[in-house]
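Part of the complex only, each chain left as placed.
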Amino acid sequence: MSDTPNLGFVRHEPIPPSPPPVQQAGAVKWVRENLFSNWINSILTILSIYFVAKIILASTPWMWNGVWTTSSLRECREVLQGTSGACWSVLTERWNQMLFGFQYPVEAYWRPTLAFVLLLVCIAPVLFQKLPRKMLIFSAIYPFLAFWLIWGGTLLTPVIVGLSLIAGYMAFVKTERLIGFATGLLSGVVAVALVLYLGSFVTAALSGFIALEPVASRDMGGFMLNLILGTVCVSLSIPLGIVLALGRQSNMPIIKGICVVFIEFIRGVPLITLLFVANVVLSYFFPPGTNLDLILRVIIMITLFSAAYIAEVIRGGLAALPRGQYEAADSLGLDYPQAMRLIILPQALKISIPGIVNVAVGLFKDTTLVSVISMFDLVGMIRGPISSSTAWTGIYWELYLFAILLFFVVCYGISQYSQWLERQLRTDHH
Amino acid sequence: GTLDDVKARGKLNCGVTTGVPGFAEPDANGVWQGFDVAVCRAVAAAVLGDNMAVEFVPTTGKTRFTALASGEIDLLARNTTWTMSRDVDLKFEFVGVNYYDGQGFMVPASLGVSSAAELDGATVCIKTGTTTELNLADFFRANGISYEPVPIETGSEAAQLFLAGSCDVYTTDRSALAAQRANFPSPDDYVVLPDVISKEPLGPLVRHGDNDWGDIARWTLNALITAEELGVTSDNIAEMAAGTNNPEINRLLGSEGTLGEMLGLDAEWAKRAIMSGGNYGEVFESNIGTATNIGLSRGLNAQWKDGGLIYSPPFR
Amino acid sequence: MSEAQMKVSDEIAISIKDMNKWYGTFHVLRDINLDVQRGERIVICGPSGSGKSTLIRCINALEEHQKGSITVDGTLLSSDVKNIDKVRSEVGMCFQHFNLFPHLTILENCTLAPIWVRKTPKKEAEETAMHFLEKVKIPEQADKYPGQLSGGQQQRVAIARSLCMKPRIMLFDEPTSALDPEMIKEVLDTMIELAEDGMTMLCVTHEMGFARQVANRVIFMDAGQIVEQNEPEEFFNNPQSDRTKLFLSQILGH
Amino acid sequence: MLINDTRYRSTTFQVIALIGLIFAMGYLVSNLLSNLADAGLNISWRFFGETAGYDINQMPIEYNNQMSHGRASMVGAVNTLIVAFLACVSATVLGVIAGVLRLSNNWVVSKLMAIYVEAFRNVPVLIWILIIFLVMSNVLPQPREFRGDAAASAMWFDMIAFTNRGVYVPRMIMGDLSWLVVATFVLSIAGVFAFRRYARNLLFNTGRLIPTLLPSIGIFIIPTVLVYFILGSPIGLESPELKGFNFKGGLHLRLSLIALWFALAIYTGAFIAENVRAGIQAISHGQTEAAAALGMRPGRIMSLIILPQALRVIVPPLISQYLNITKNSSLAIAVGYMDITGTLGGITLNQTGRAIECILVLMLFYLVISLSISAIMNVYNNAMKLKER
């Protein structure tokens, strides 16, 4: 130990804080470290900057010189006189068709617009747990309101459907407490059917009562159709997905088998083939005389499609719950439906929300495939009526950029939300 | 039967093309117009008394037959060629011919091609799922020349590719070629070759088996044709309906006989059908005739008396 | 120890006869015979894997047994769901990891089963729940969520939750083994209080102090069998079998 | 009641479910049969043997319009596999590069990659397919613009022509002894592996680390080139040549193929990039540090420590992306690429009107592919599972 230096050294006052050396801070350092840290990086940086600059130089004049006020491509070309420039006027001319399709009555555009604005209000409390829970009441009313706004007709129709659901729910709750889940379900269904049946007389008698001009499903089009298909199918597929997920988790081999076959089958085939089914064979499976229109058949198939994917997400959520939760529910004497409804699903669904949101984004993008079976969604409008119209044959960049923008805004927004939610779930307690 | 369904629904579901100018295309207000559309409107007028009570279902070459077979539409009026296999094997009922057509080729004038036989090695845009696809294969095989098919779903996309020069030739029914060419930015740069490589009798069709409904569609079309033959037009129909001294006109317009009842309709069915868009000639002229920018002449589609093929069985 | 002797009646609360259980081909429980009088407090101990948890879980039918019979409060545990439901509503259970429902408040945790299983009106259920929460000394936490509570508090909530079903028998499966030392005491205190009220209790635990103070009987299990049972004093001071001696030397030697 | 007895409870439920299923199925099938009977139709598979009558532009296997619908479907199936394979390979390359670059400490590059990933992930693939298709058909020159002395466009190296009908590239013409060249080429690929193995063993046995990159390239190229010239250039290149309306000779990559291939690759590449990034980030920084502390260089750390571990994380989602590519390739129909959806599910369906049969076979085809891919994935997952206690 003899020659260890500085033994017993004690520093009495701390050294005052000192700034780091110059080359260690500021913009210079940032540039050196982030752009030119070695020669490969430098080359990459220069290449990328060159590349970006080229794109910007090429596209800005085109965008900037854009023409906004002509009524056909020919006029637009004349105005531009050979200089590079976009014919944005196709957007000002046809924005309404791209958003609402070409058959939706112009004077009723406010209705779907309002419906989609309210949609934001409706899903806000579901997506953000911090908002007041009272807003959920509006979320519950919303589907009926939106139906009325978009499809029109008398307000009585959605009101009666709503009432029938309430009646069904009451009947279910009452009977379930007295007798049991299965009976409750049955009486609920009976109550719904009864109210609907009685209600149909009322609507028939009072079809003009607070009525909006009715619009047929096949008149829906444009981006509105994408949004309708997206929201309707995802909402419908969640209950179905839950049932499938529970079935797949079940230890009864036959039920499990049915669910597995269904899920794997749907996930194994492309959506297009399912749309073909909706388009050309589904009608054969309905009793003779039923005539569901195309949009309904498409909704059925897309719902089945997304239900299979959502079931897999929810299955993950169910698997993530500790066994103890199931056992605690059992030992308290809760039966299977109660345990699922009160204990398991609320937790599993919460874990699954980010996954469900991802499926929803994917599905929303996939709604463009309906253009392949000649429905006029946003892409269908662009490919069909707009580009084949005499005035605008030959234009594509402007139209598709608009479509890209719309989809990007919606999908990017949603996926940012789901990432936020994932971070939230990772940190939050209870 | 379909008649009852249509009456109960109050609307006729009619399948049309997704957009061929002059034949079926929604105008700026979204109202469907065209030669095929007129047939639908006439049937709706005859059956429902309202020529606007039609729900137009746009179909592609691919979806049209399943739409009809599955009952999604009651009547398909979509420049569809009457072929034996469609009639017999696919179980449809063609109710007549409203346009006698043939398959033709359109090429850019600058190509300097004057006959289809010079098309060896050309790239050909073609609508899939049509008779023309098969005709084309047969034609090139028969002539021992090669080609490169570019299959396209809808007419508008085919036109886009053709205009961009992605294919040298665009082939389909000559009527459709003319219609689409009329819509091109500079129609004169493109020519339709003189060759006609097939017979394409285009007509409306219904499902096989429901003969009552088929009769209504068939005789509505015939009523339009007969009206032209007898000189009944939308202008003079009102006075003629009051009664004329031509008994066939009287039977047609219901002032004499019970032809309407036999169809399960009222006596004025044909009058309404004709009033909806005029007689066959009027429909032709206002939608695709020489006065329109499509500019098709009657040709084969002139009345038999004028040397054409348009010929209706008698109303008796 | 002396206070613990009170209120043991002759009525039989649980009666297990020649009970056997297999997991697949693995014979977990062998010829278990056990009668528990109403008001009795039994502590079960034994090495890990000896089948203690399994035994407890068989009693409220979380696991089914394959041979022999279990009768709880006169109800024979058979494959009839009605009987199983009856037994479960008579028997409360506390788990090692509490298993509170994290998405419900403490109060909702406690009222859930009374409302849905016992069909008690909500108001009444909440009153009962507050009563038992007071008993376990955390009424002020009623509106919090389980995640906001310490382990000891959570376990006490779990006990209160079971009590809200007004069970006549309570089962505990190592209720303190997931807890930090400071918290163990608060949970044991709650259990002792419960014992003093005369609750019939079966408790798997290695807390020997608790066993001494509260139990009427200590059962030692090994390899799926009940090896030895005795009053606590006798059991600890004068174990009969070698296996028990070895085991006691290990856990008391700590 | 059976339902109250645990022994029979689940059986009872299952029997009820089964009966329900049978009834539902029976109901659907009876509807189907009665609807078909009403329409006078039937289910029949005969059409598969009948003459197709239509032409297909891209024929990887022999086909002409006198062959059967079954044959046409097979051409379509092979075309599906071709585009799926091309897209899988390019999407992987693109995704790996983008994923790695996104983690790069070069700010510009990583931001660019982030933009790429977000832009392409959030817009429907159908739009990308259509855009590439339209842009290429409108921007690229027509074949006839290559004609004449003062042609508006020229071929690259006199060999490659970019036209709005696709890209024409040279094709190899196999001469008499060409099999020898091919054999040499195959052998030299084997040689590269053998050499790397040898180098590895050399390192293991003697501790001598010999350079492998240059020798590998050498072994890869030199013997083939030598044999090629020794045998007097038996393999010729057939360059495309403008003849009549189109280029003749060479290999024609049709516009529809390119649009579909590129769009699928770029779109899926964005997803793969995210998987790659997540996979690399999943490997804790401690692994890199531990390896660095042992004196390993970054390249070695990547190849010996990070990649082997990251691959386990990356491969399963990668394979499900391959599945997505295969399924999305059915969008071929939007640009007229003659895959199985275009032949069997398109023209054959239209011409024969056998909708139910065609769609059923179409679904089965995709199902078989999907199930095989997932089977491969399961095998992989099981093989690669990290050993745990």
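What to note about this one:
Letters A, B, C and D mark the chains in the order given here, with residues in each chain numbered from 1 onward.
The rule we apply is simple: a contact is a pair of C-beta atoms (placed from the backbone, for glycine too) under 8 Å apart; a residue touches a chain by one contact, two chains touch by 3 or more.
Please read all numbers here as calculations on a predicted model, not as lab measurements.
Beyond the single copies displayed, the complex in its entirety has a chain composition of A x1, B x1, C x2, D x1.
What we mean here is this: only the chains that are shown with their structure count from here on.
Under the touch definition stated at the top, chain A and chain D share these contacting partners: B, C. Chain-level centrality, scored on Cα centres against the all-protein Cα centre, points to A.
With respect to chain A, maximal separation of chain centres occurs for C (centres as means of Cα atoms). For this structure, the chains sharing the highest number of C-beta contacts are A-D. For the pair chain A and chain B, the distance between mean C-alpha positions equals 41 Å.
Taking the mean of the C-alpha atoms as each chain's centre, chain C and chain D sit 60 Å apart. Remark: chain A and chain C have CA centroids separated by 48 Å (rounded to whole angstrom).
Residues of chain B in contact with at least two other chains: 66, 70, 153, 160, 164. For chain D, residues that reach two or more other chains under the stated contact definition are 35, 38, 134, 138, 333-334, 349, 355. Taken as a graph of touching chains, this assembly has some other topology, since it is neither a line, a ring, a star nor fully connected. Every pair of chains meeting the touch criterion is listed here: A-B, A-C, A-D, B-D, C-D. Interface residues of chain A, counted against chain B in their complex, comprise 73-74, 102-103, 216, 218, 279-284, 289, 291, 293-294, 372-374, 376, 383-385, 387-388, 390, 393-394.
Residues 10, 13-14, 17-18, 21, 28, 31-32, 34-36, 38, 101, 104-109, 112, 118-119, 121-127, 130-131, 134-135, 138, 327-328, 330-331, 333-334, 341, 345, 349, 355-356, 359, 362-363, 366-367, 370-371 of chain D are the ones touching chain A in the complex.
Taken together, the chain B residues at the contact with chain A in this complex read 5, 18-19, 21, 26, 30, 55, 57-60, 63, 66-67, 70-72, 153-157, 159-160, 163-164, 183-185.
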